[in-house]
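Missing here: one protein chain of the complex. Every other protein chain is in place.
Every chain is named by a letter (A, B and C) in the order it is written, and numbering of its residues begins at 1.
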Amino acid sequence: MSKLATWARLKSPWVLHFNSGACNGCDIELVALLTPKYDVERFGIKLEPSPRHADVLLVTGSVTQQCAERLKRIYDQMPEPKFVVAIGACACSGGIFRGNYDVLGGVDKVIPVNAYIPGCPPKPEAIIDGVVKLLNSLKPEKPSKEEKKK
Amino acid sequence: MAKKNGKKSKSSVRPMVRALLSNLFKKPATCQYPFVKAEVPEGFRGRQVYNIDLCISCGLCSRDCPAKAIEMIEVDGKRRPLFHLDQCIFCYQCAESCPRNAIMSSKFFELATTDKSSLVVKPEEKVQKGNGEQQ
Amino acid sequence: MVLDVMFVFRVLVFPGFTFLFFFTMFCDWIERKIEARMQNRMGPTFTGPAGILQPFADVVKLLTKEDIVPRGAKKTVFRLAPILSFSIIIFALSFLPIDGAAVIPNSSFSGDLIFIMALITLANFFLFLSGWASANPYGDIGAARVLTQFLGYDIPLFLLALAPAFLAGSLTISAIAANQYLPFILLAPWAFVLFIITLQAELEKDPFDIPHAESEVVGGLETEFCGGKLAFLRLTRDTQIVFGAALVVELFLGGPYGPVFFGPAAPWYFLWFVLKLLAVVVITEYVTCLFARLRIDQVLTTNWKVLLPLSVLSLTLTIAVATWIYPMVT
Partner (left out) sequence: MSPKKIDMLSILQAKFKGTSVQVQPEQLGKAAIIADASTNRDVLKAMLEADEKTAVIAITGIDLGATLGVFYHIRTSKAGIITIKVEVPKEKPQIKTISDLMPGTAFDEMEVTDLVGVVFEGHPSPGRLVLPDNWPDDVFPLRKDAKLDNLQYKQTPPNETEPAGNENIVKIIVGPQHPALLEPEKFALKVEGEIVKDVQPRIGYVHRGVEKAAESRTYLQDVYLVERICGICNACHATCFVEAVEKILETEVPLRAKYIRTVLLELNRLHSHFLTLGHAGLEIGFETLFQYFWRDREPIMDITEIISGNRVISSGMTVGGVRRDINEADIPKIKGMLTTLRKTLPFYKKVYEDEPSIRMRMKDVGTLKREDALKLCIVGPTARGSGVDIDVRKDEPYEAYGEIPFKMITYNEGDTWARMNVRMDEVEESINIIEYALDNLPTGPFRVRVPRVVPAGEAVNRVEAPRGELFYYLKSNGTAYPERVKVRTPTFANIPAFLATAIGSNIADVPPNFVSLDPCFSCTDR
């Protein structure tokens, strides 16, 4: 039964996007994923309006002081198994705004992050590659079953 | 059974009506990225390729980097640049201000990883030259 | 009471619950694929052959997710409403003759058209309840909008459904479907067009999809739901689409009855039913992609000032046609 659950979880990762203080360069690349040229709906990825529906939280932007509390609240609202992907140099480490007075610099200072996609902004293909790598990193649960069998 | 498309009065066929129908039968404009390699134009600013032999460890690159993403570290006696790819904004100011052109751009953009430490590129680590190879 | 195996098989498996469950997902897949193709993109392709298992994967994933009941929500209503609304729609679907006979054999009684219309009202009421029970401001607004829009289109929907009843001379669906000597779409095309438009409003599809408009009301009544309950809410909406299309097929396109080529009639009727239903789903999807969303007050004005008088007019026109055609046929 859990093989089916893992298969379902990999095949329909619903996505929520939160911009915690970005220059919206990464956001327009993220929204470009939904458009015909890249079309992530091929992988079953759908942009969901509310944190309750989402599995993967895509965060862009170096977390500003005001957004930090909001980001934490949204992360708590998401049901388990949830994953966080930091998109763009700002989300990974604060990028060019690292060290400013109002910037926390990096999403991992507020919530645990599962995948990092550097780039300013990363190409839409790089974001797809990041999400695919995140989903592949969930797959090794299967071989662990083979070890149990041995 | 005719597909009755009885719409109320419509003067000229609206452009949207025709566009929707024609797109239904046209090939979708989607490039199958993960299975078809994305073609990247010349001069694309991907990951840096650092050539350790040309470097004279002058430190100009780390001084000029707007995001302060290049750190000079001691490597067998000489000061070499350490690239923090998670802080780098890929503007290539370092390549411009390097007197010996030791830093070149490559067309490799698939840098996503699940652990952050792999984003720190040490100078002595042999980085594949050319473009597009996986790490 | 010896359990009639045929009855259990018929209700639970073939044209009953399991078939309807998977057929809803198939229709959802068709819809997503058609919408994607119209927008020049590919739509789900990597789950199962050509992405056909995508809706199934969505439902299974939702069922395996953690189920959160927010503190402020009204617990019992919050848990029950989605399941109830889903079961009502499935129950209503079982009255429509799918392969020559209704899902529950000899269950059609005279006047079950009105009963089914009442079931739709009940299902929408439970959707309102689920939105109202989730203590989220967007949930309340979404729920209120479901009701305002529902008040607008319910009467025209019923009046338009009466048109074929007049032509067939009876209020039982199987009877209407049976004696359609000429598919009523040809006899009363105006009723068909108006019915499709009101169907758009009932299924909350694009020109009238205000209750779950993302830009105004974040998730509408689904905002607070996650996991199993959300799966049922999404299933309710998909089953409503199948139900609406099935209703159109029964009333206007001559039900499951079509030319039978060889062998027993039931599989052929079933095939005709599915084909007609898919055609109607494609039409509704086409209309969805064609329009922008209307404002809530524009929807109400169109319902009360445009649809209602037109449906009354279409009723009178149908009566005129009935009195002219009826003596010729009987």
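To be clear about the criterion, a residue touches a chain if its C-beta (ideal position, glycine included) is under 8 Å from a C-beta of that chain, and two chains touch if they have at least 3 such contacts.
These numbers come from a predicted model, not from an experiment.
Taking the complete complex into account, the chain left out of view touches A, B, C. Considering the whole complex, the residue from C:206, C:224 or C:238 that touches the absent chain is C:206. Remark: the residues of chain A touching the chain excluded from display are 18-29, 31-32, 35-37, 47, 49, 51, 61-62, 64-67, 69-70, 74, 95-97, 99-103, 120-121, 123.
Against the chain not displayed here, chain B makes contact via residues 14-16, 19-20, 29, 41-45, 64-67, 89-93, 96, 105.
The omitted chain makes contact with chain C at the following residues, 38-41, 137, 141, 206-207, 209-210, 213-216, 218, 289-298.
FYI, only the chains that are shown with their structure count from here on.
When the interfaces A-B and B-C are ranked by C-beta pairs in contact, the top one is A-B.
Averaged Cα coordinates give chain A a centre that lies 35 Å from the centre of chain C.
For this pair, chain A with chain B, the centres built from the Cα atoms lie 18 Å apart.
Shared contact sites, meaning residues of chain C that touch two or more other chains, fall at 36, 39-42. Touching of two or more other chains is recorded for residues 28-30 of chain B.
Across the interface of their complex, chain A is touched by residues 32, 36, 39-47, 51, 53-54, 56-58, 60-61, 64-68, 138, 214, 218-219, 222-227, 230 of chain C.
By the touch criterion stated above, chain A contacts chain B in their complex at residues 36-39, 42, 89, 92-96, 98-99, 108, 113-120, 122-130, 132-134, 137.
For chain C in complex with chain B, the touching residues are 34, 36-42, 183, 185, 189-190, 192-193, 253-254, 258, 275-276, 279, 282-283, 286, 289-290.
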